[in-house]
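Beneath this line is the structure, given in structure tokens, with notes to follow.
Now for chain A:
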Amino acid sequence: MLEMQIWFYTGCALVILGTIGTVIGPGVKDPIVRILNTEIPAVGVSLIFLSYNHVLALLTFIAATVIITLILLRAVVRLEEMGAEV
Partner candidate 1 sequence: MKLGRLWNSLANPKRIPRLFSIILGFILLTGFLIPMALNDNQLYPRPVPQEQINQGNPLAPYDRGGEVLKEPGIVISQYPENEPNLGKITSYLTPIAISVKNSTIYYGTSIYSSPGGLIDEILYYTRGFDTVLESTILMMAFVIASWVALNFTMRREEE
Partner candidate 2 sequence: MDEITYLIYIISFVLGSVLGLLLSYKKYNQPFVTKKIDPVALIISIAGWFLVLNSALLFFLPSFVSISLGLFLVALVLGMRPGYGRYETVFGILISAVVWLALTII
Partner candidate 3 sequence: MNLMANILLNVLIAFLIGSLLFGLQRKVMARIQTRPGPPIIQHLLHTLKFFIKESSFPYTAAMPFYIAIASMLCAIWVSAVIVGPVIEGSLLLFFGIYALQKIVEHNAGSSSGSPYGKLSCVRAVFSAAAEVPLFAVLVIIYLQTQTMVISDIINYQAVNGPLIFTIPLAALMFFVLILSKSPYSPFAITKGKDIVSGYETEHFGVLRGYLMISESIAWYMLLWVFLTVFIGPLGILGYLVGMVAISVLIAFINSITPLLNPNHSIMVQITFAFIGIVGSLVLMLVM
């Protein structure tokens, strides 16, 4: 039981930390940095899933995170390439 609680609260802490980091962390004016920071909440959520034993959801979530990251990076790179100010 203790292990599960450790995972759960670690997950909670990571999610909150990561969110704060993403919103007001240093250097988040750069979209790449911001996307990298969103990985922390993703890992935190994975831990919460794990502590509830939502393992299948966890598997799907890991795969989906990779894809979301790819999509966002693609958008950022393309926009940068265009020189768009967004």
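The candidates came about this way: all candidates are chains of the complex that A comes from, given by their letters.
Throughout what follows, a residue touches a chain if its C-beta (ideal position, glycine included) is under 8 Å from a C-beta of that chain, and two chains touch if they have at least 3 such contacts; residues count from 1.
Fair warning: this is a prediction, and the values are worked out from it, not measured in the lab.
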Which numbered chain among 1, 2 or 3 touches chain A in this complex, counting any copy?
1
Spell out the part of chain A that touches candidate 1 in their complex, as residue ranges.
1, 3-4, 51-53, 55-56, 59, 78
